[in-house]
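Note that one protein chain of the assembly has been removed; the remaining protein chains are unaltered in position.
Coming up: chain A.
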Amino acid sequence: MKKRKEKAILAHLLFSLLVVIGVSVMYNNTHYGEGIGWIANESYEDTPEFSGQLKSDIDDIFNYVKYKEVFETNGKLDYSKFIIRVADGPGTTKDFTLDEMIRHAKSQGYYLNEQFKVSGGHPNNKTGEELNYQVVYRAYEPDFKAAEPGDSFQSIDQLSYEVLSHLGNYYRFYYRFIQNPGNLKFEIQYQNTDKDYKLYTNFPGKTVDEFKSLGKYLYVTGEALYVDSNLTSVPKNVSPELEKMNPYNNGNYHMSVAVDTSYPYKDAYYQAAESYDQMRLFFIIGMICLALGILGCAATLYMMVLLTGAPEEQNPSPLMQRMDRLPAEISLVLYFAASGIALLVSQLIFFKIIHLFLSTEDWYYGELVLKVLILYVTGVSAVLNILKQYKSGVLWKNSLLNKGLRTLLLYFKHHRFTTRIMITYSLFLIFNVVMIMAFSFLLFTYNDLESRILMGAVAFLFLLLDLWVFHQMYKNAWQTDQINQALLNISNGNTTYKIDTKLFYGKERELAENINHISTGLETALQEKVRSERLKADLITNVSHDIKTPLTSIINYVDLIKREKIQDPRIQGYLEVLEQKSQRLKTLTEDLVEASKASSGNLKLDMTSIDFVELIYQTNGEFEEKFALRHLELVSTLPDDAMLIEADGRYLWRVLENLYNNAFKYAMEHSRVYVDIMKEEENILFTIKNISENPLNIRADELTERFVRGDVARTTEGSGLGISIAKSLTELQGGQFQLYIDGDLFKATVAFPLKK
């Protein structure tokens, strides 16, 4: 499997090479720098080069027309031709022939080289005495007029040099177009009469159509205003030049120029066309290579990225393992160093090798390619190494930055809030001072654009940091708010409240988590308490069920014995005790269940609107006769209007029943029991008062505790749970229950909010 990566690397190298080849071919093309548009011209004839070449050749043709008149007689070079007239004295002139001038030139050592350029030195700039000839007429420049009188004075050396160079021009053209056959054909004819005409051609006796059939052509006549041509760009000066050359005063002339595009002769056109086609082909190949190379590189690079750090690479060589474990920064530095060394080595060795194989003008390019390749290889390796670390998830863990940050965090993390504030604020202060100093320094020292920009950057950074600090402070305050909110909720009893710790950072997160722990603990404790309370209630209920069954038998059999009508008063007394105690046990078990349910809140309430006054009347009705048994007078003070409250009638009745029963059992005989209802602000206050028969040597709060009662009362029939049940039930229904004991005065109040 590891082979796959090696293959990918190999393929990548090959494609890289392809890119290099493509770039090289394109870069070294003669058309480099012309953009890509030039290859749109399919052939050389469509290119600007061809047009330029043709234009310069047409200029040469016109020059030739001029020179032919000057240097030729009947189509032959005539050395005895008069060429220059000078004034050598006042009123006298002297004429020079071509031959004379050339011989003088030769005597000065001037000659024409292969290029038909004048060689062998240059005439010195002579002083005034030497410029002894005033040139009157030049055959090759008949229209010459001196701009200044001094300009027309020339030395004989200068004149001969001048004539020789013009002759060279003539020769060059003659050599190129007349003497040697070329691909450029031309014909210029000026006609006065049938006999009187001037013809300049290197392609004699051909018709216009024959010219046109050669390929690229240009045909101008004196009559037509337009130029008949299939060239992509027609030289603009053709018509004026042609007219200028016209020796006759008519429009009867024409000019035909054509380039034979089959290039039968190996001249400049042929070479240019050949080179053009070749370069175009190279350029296209280069482009294809480049495109293929880039595509291939991208594909293989993608493969390499995919394969890097893949599971099959899990068991690399020990060296690679060590490499991979290096912190990313160190790896990068190593790669930098490696590329530096490689560049140095290549400069010392490989550049020399390049110099051996490439011509001087290509050295720079070769070196550049090598440098780019070295940088590319090290760069890709570095990126792949980082990628591998990233994929195996150790990039951040191993990085020096991470380690540094962690070390730095040590200074912050495990400190108290105060210390942290001190440290961070000091840092903030230092930064601010430095920034302000830098800012003022810049402000007072420089006032050019760069320093302004720098100042702007500094100010921006400054602002950014201050904003960041504000943000941190705000975040902190927000976190404190959240924590405050949570604490408020928890202290209000909402123990299920949780802080979303995801939004917290650092030490505040720890704080929030701890608060969450506290609330969880409280919640668990509370649930545990509710559960145990419920368990207790269930236990009491179940035990009471179990007690009731044997109790049933006891009560029934005691009753059965009683029915036996036993006369013995002792046994009757025993039976009395048995009956009383078994009845007491019965009430006790029932009250026990009720008390445990009421105190654990394990009751279903059916809250409705209740008239408290009506309820008191009803209760009074229930107890009036019972009270009369113990000679208790019930004195009730009740309002005339209905007093509505929200409560469960059955349980509120149980409250009152227990209170009335309490009075019935413990009030002193022949005393009065006071019952009244008062409206007190938003509450309805029920009060029952009586004088206790026995001293109440007990605190009021103890009375409401289960099973707690005044000592003496223990022998009576009650369970001792009545008051406790009344209190629990009242509170369950949202009321308030209070007891007052003042000497023998026993007073109980039940308060409920008045319903609107």
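Convention: a contact is a pair of C-beta atoms (placed from the backbone, for glycine too) under 8 Å apart; a residue touches a chain by one contact, two chains touch by 3 or more; residues count from 1.
Just so it is clear, contacts and distances are computed from a predicted model.
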Hidden subunit of the complex - UniProt protein name among "Stage 0 sporulation protein A homolog", "Acetolactate synthase small subunit", "NADH-quinone oxidoreductase subunit I" or "ABC transporter permease": "Stage 0 sporulation protein A homolog"
Listed residues A:D88, A:E513 or A:E624, member touching the removed chain: A:E624
Candidate in contact with the missing chain, chosen from A:D46, A:E210 or A:D611: A:D611
Selected residue (touches chain absent from view) among A:M303, A:I555, A:L575 or A:A700: A:I555
Contact footprint on chain A, counting only the chain that is left out: 541, 544-546, 548-557, 559-560, 582, 586, 590, 593, 604, 608, 610-612, 614-615, 617-622, 624-625, 634, 636, 640, 647, 649-650, 652-653
